[in-house]
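Note that one protein chain of the assembly has been removed; the remaining protein chains are unaltered in position.
As written, the chain order gives the labels A and B, with residue 1 at the start of each chain.
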């Protein structure tokens, strides 16, 4: 059951990362304390909840496992307190969001594998798990979802997901494959922002 | 089955209250008649639907029980007709939204108890049932969700939910416990608006 435990650990790390990202996004909008808590829950649980609902794995895990609400509540309090000593919320949001993106994509992808779905479906489930907590958060906060900003976002999940399946063809240890795929997603996401990477332009210039 | 009947009655009262609140919100935006109906359905059924989907109690109740669509349709027509004689839509929305909030929070909480979940989970389910119909409505209407306006909203659900569990430790009759908890939520919500209650400020003054 060691594999299960590692996946579980990744899931909890992703929950913490997305909790902090959610708190940062909510504090940028100066929500009150319960508003921040609600946004932290939505950011951390939204993607996995959507995934579990779509595949019919109900009730969703955080209803049965009280650890998730506890971690998010504790993480929210810690992030609020810690934030008082921070200046740069935008960068905090960026880094923790990238971490959550990488961790949750692989969690979602592996859940699809457990259910025996097609690899393309599993990459889609990973992308949903990684991206949609943030999408729901951004829609509710009336931000433009990060996924649609002219930066590489869902693309990082898809590249990381493909790497995961390609690495299965090698003799690399399963735990390493997970770490490499997660790192690929986090690094692509962060570098794309810091270096200003863009996807190829598909619109003609000066059109309207 | 008396207990079930009371819960059912509370559920129907909450449906009516949220139908009126939905019609008020939709008429503020001057939607046409079917737009108003759609928003009334979303306001009245959104929170309970999200709760039932999350816990896997499917199909959701209003698919099987034709009373809900009938009540919402009749309530929408009545609220539109009645609205012609009203001046203050904002206050109508406020009062009916507070009633629905209190009624649905206790319905959702008790549904969680029936499923044997943890008390903290049940309070969360109550809060989801009470708050998220309005959240989805506000997101679709492109309003700032009430839950994030600088008034006490989700907090009222959480206080009411805690009261419910604390009152179980006393010898108070179950029906009274429900009425008291519902009243606590409604009163906290209304007083918070009328008296301008706020949660403690967590942001430093003059920051940015």
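A few notes on this one:
Going forward, a residue touches a chain if its C-beta (ideal position, glycine included) is under 8 Å from a C-beta of that chain, and two chains touch if they have at least 3 such contacts.
Please read all numbers here as calculations on a predicted model, not as lab measurements.
The chain that is not drawn here is touched, among residues A:9, A:54, A:70 or A:172, by A:54. Against the chain not shown here, chain B presents residues 27, 29-35, 37-38, 49, 53, 56, 58-60, 63-64, 66, 69, 80, 84, 139-142. The chain not displayed touches chain A at residues 53-56, 58, 115, 117-118, 120-121, 124-125, 135, 139, 142, 144-145, 147-148, 150, 153-155, 158, 198-200, 202-204.
Rule of thumb we're sticking to: only the chains that are shown with their structure count from here on.
With each centre defined as the average position of its C-alpha atoms, the distance from chain A to chain B rounds to 30 Å.
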